[in-house]
Each structure stands twice: as structure tokens, then as C-alpha cells.
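To keep things clear, I will list the structure first and then write my remarks on it.
Subset of chains shown; positions unchanged.
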């Protein structure tokens, strides 16, 4: 059972629900949506009497396996990364290098992507690599460099965490935690991210169904972290013409199933630089709330993912077109000329 | 080896090439691109002397398994369906019911999709059905009804052929032959369509790689039919949230590999009515030359594919937005406002 609460009138109601749950052997989880409303997820039975309270705006039985992530529960969630809002109708452009190499590289890249119109900086400090012999990222040193780039540019920072023990330190430096495709079903990591005080960018596992993906979001939400953004980044199919197949169908389908914002990563989703701009725009046309792109000056010398990294000039073009396209499609009564 | 020829100066050159091929035991195939140029595909060796002729504008060795379909060979092909051009920069909207049921249904549907902005009418007379017990289409009767709808509306007609023996009769009635996903590797059918005097809409097999698809196009081209349009209609993946996964990555990838136009079918590509409009627009944003959509009045009573058929009002909205979006993206030096 999920109970929705008007925070402005909530005094006492959480305690009442907590006490009632304890009496009946149930447990509760509280999710603060940062917009004046709370959800209380009751696991178990509770006395019906306590549900009559002026702060309680709704009581829903959970009809889907993902209760809190479901659109049956909420219409829309806007996630805040620093000052940036994701899910408010205007696409957000997140960009930066694959991996943080050194201070100079990152500052240069951060300034370039900011000039190109990006409003969130991405970059990896902890890197999951298929081979134990590949460069694995700078770790905490990389986090410090990211924080420096934020100080220099004002851009909030999103970066990946790979294991529960990295969540705390990453939360200190970054504005948003990224959970990568390989860790979408790393349940201990999801739980830990659910306890963090920062928003989470949850990438889709490259062979995860839409329902499995929403269940992973549910892990984070059910621990009390309401600030989850979904990121489509390509699935694995029989076709190896591309590294992965960006599955844009997921975008409008998720819009029907969940209130969480969804962004698209055409860099990993195609693995091919020349396909990034058209697929980025296609993502926006499909209804995405934003893009996350690998971009830095001199992409050919990038320490990883060089073949899918675009130049800042290209990023600027994509950004301009994405915003224009979003405005165009937002005009409901568009008349053909 | 492929020889390109300026048709205006070609007098005698084809005969010369034919005679030279015969002498050396080679064979030749002639492809007329309908834009003043010819390609001659020489299978085998030929005397080099005959290659010096004012009408010969280029001689290329074939470096890809698909020689004639490759962008190495031509920059762009515009295909004409009746008076309609596919591949000239303005998206073409092809629409109509899944299957032709009777005269009244089709005329009504044809007028509705024409009013909504479609310029080509689609509709099935021969229907491939998974079950032998399902309705298999009206056959030649359906072709006659399609021709009647063309007469009534002026819209050229595209319809599916399922076996070599249907090609001739279909060519008499229709303006474009469709080869469906299940028949993409039906090589006898491809050869027969290659000999037809009508353009061909070649759908991608739902588990065909991009290269296999282009090889199927090559079958048609190599028989002398230059008028081939590729149609992405969804691939089969592990994810069964949708009937198929429309693979928009194929659009920009094909633009790099082939000169043939490519259209997108979001109706079969998603199998879900609500996903058709956003995926149609995403297809245009990805660079498609057109859309093919299942649409008719009262879609819920459609004899097949009801769940993916949209109403003409929705079709009109999609058409307006698709054209506006295409114009917007065509403005290269778009400046953000």
C-alpha cells in the first residue's frame, strides 16, 4: 500500500503511521519527492483507521511490481541536479569526456561543453573496464578534479559509482551519482544509492527489459531517494553493425509507465561518432528529457571511447537543434506551412 | 567491376560492352537510375580497351559485397512512385489500412489519409499470416480495389507481393511492390522483383543485419531494377515489451552505406498505437526519407493490426510535425533562440 501525503499538513502523520505499522508488524519507507509531497510505502498490514488524516491525499494499492516508480502513483517527477532541473519540459544536455585524465584536460573540456550549451558535466573517475589490464580511472583523485571543474565552470557534475563503498565518497564530491549499465542489477549498490542524498542517473542494463529496469529504479526509490533519472544507452541485439542499438522505443514506452524523467545516451548507444547527432535528435523527437553525450576537444586522443566522442562544435550544433526541435514539438496545435 | 555511363552520350557503348563481355566470357547487367545515368555491372573480365569511351564517366572495382547498392558507387538515388519522389529531401508519408477488406472501406480510408497529408496509399491484398487459419487477404480482387482507390484519389499505391508468381499481376495494378520482412531473403522473389518495371519497397527482415539487407537490395538492383526503397520496420530483440523494436540506428547508418532512400514503419516497428507518433517523428529526426503508417477511420475495427493502426486525425498531426521538423533540421546554420 502506498500513501501520499501533503507535506504542508503532515505534522504528526508520519509518526502515527510509523506507530501503527509497528503495532501490526509492518514496516514503512518514506520517499520525499522534493515538491511538497511524500509517499509512504507500507510493507505489510496497517489499521485502516490511521488512514483518515487531513494530510493524507491518497491511498493506493500497488498493482504493478514497481509501486513507487509507476505512473499509477504519480504523474511527473522533476529531478534537480545542482540548479538544473531534469523533466521540466526543456531538454537538459549533459556532456563531457568519457574519463577524467588530469586537471587541464577536464577544465578545458568542461569549459568547451559549457560554451556549447551543456548544463551538466559528465566524466568518469571510477571506470568499469572489460579487461583487468585497461586503465581503471583515477578514483578519488578524479573526483577532486571533477569538483574543481565544477568550481571553475559552475556546472554540476555527474559521475559513476561501481560499488557500495564508493557511494559515500562520491556523494561528497559529485552532484549526481551514475549507476552504469553493468551495475543496473547490482542490488547492494542500488540500495546504497537509495540511501544517498544525491540524485541518481540509472542506466539501463544492455539486456534488461523495461520492467527489470523499473524494478531497479524501485530499489532506489524504496530506500527513500526520490531523485532518479532513467538513461537509455543501447541494448545488445543480433546486429553488430554498431556497438549497441540505442532503443528509442523505450522513451515513449517509459513515458506511459513511469513518472521518472528519461534521458538518452547516443554515445554509448551507437558507439559511432557520426551516428551521435542524428540519434541525439531522434531521442529528443521521441520525447526524451535530455541527452548525455561524450564530448571533448580532440576526441581522437581521448583516453577511452574515442570513436564515440564528438567535438564541442558538433555538440553546440546538436544542442541548438535539440532545443529548437523540442520547442517545435511542444507547440501542440502546430499548423503546417 | 561497375561502369557508370552518361545516357545522353551512350549510343553504341552498351552494345560495345556487351560484345566485349561475350568475347571474354563475362556477363553484364544494366541498371537505369532514371536520372540520366546507367550502371553496367560486369561479372567477369573484360578487355580494358573498351573502357575508353566518352559516355563512360567512371569505372569502379567493387570493394563491398553490395556493389550497386553501395555509396561508393552513387551519392543519392531518388525513387519515383507515380508522381511522388522518395529521397528528394522532403519526407514522404505513405499510409492506409493493413489489409484491403472491401471497396467502401478502402475508398473511405484512402480519402481520409489523403486529407491527412499522405501522398502514397498502402494496403494489403496478399497477406502473410502466421496462422493458416487467419484471413489471407482478397488477392487479385484486393488489387482491383486498390486500383480503384487510386483512380478515386490520385494517390499512387504500394502493396505486398509474397511469391514470384504474384509479381506480374501486382505490377499491373500497383505503383510500387512491397517485399515484406518475412520475404527479405526470399531470393527468387527478389530476382523477380528485380525484373519488374515498378519500384520496390524492401522491408528489413526482423533479424537481418544491415549487410544482409543491402545484399537483398543488391539482388533487385543486379537484375536491372534501380528503383529500390529500404524500409526499417523493427527488429526482434530480447525485449518483448513491444512487438518489435524499431531500430532507428539503421537510418543514419544506411545513409553512410547506401544511396538508396530509406523510410521507417513505426506501426509494425512498435506494434502499439500510442508509440507510433513519437517514433515516427524520431524516425524523421534520425534522417528518414519518409514514413509508412497504418491508418484508417475506426482503427479498432480494423481486420488486422488494429492495435497499431492510428486514426486519420493523428496521422494529420504526425504529418504536420514531420514536415515541420524536417524543414527545421534542414536549416544547417540554425541559431538558437
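Remarks
The chains carry the letters A and B, assigned in the order they are written, with residues numbered from 1 in each.
Just so we're on the same page, contacts are C-beta pairs under 8 Å (C-beta built on N, C-alpha and C of every residue); 3 or more make two chains touch, one makes a residue touch a chain.
Quick caveat: nothing in here was measured; it's all calculated off a predicted structure.
Complete-complex copy count for the single protein sequence, taken from this structure file and not limited to the 2 chains in place, is 4.
By definition in this document, only the chains that are shown with their structure count from here on.
Here the C-alpha atoms of chain A line up with those of chain B after a rotation of 180°, rounded in steps of 5.
Remark: chain A and chain B have CA centroids separated by 38 Å (rounded to whole angstrom).
Residues of chain B touching chain A in their complex: 117, 207, 209-211, 235, 237-242, 245-249, 251-253, 256, 269-270, 272, 274-275, 278-279, 281-287, 317, 319-321, 323-325, 328-329, 334-337.
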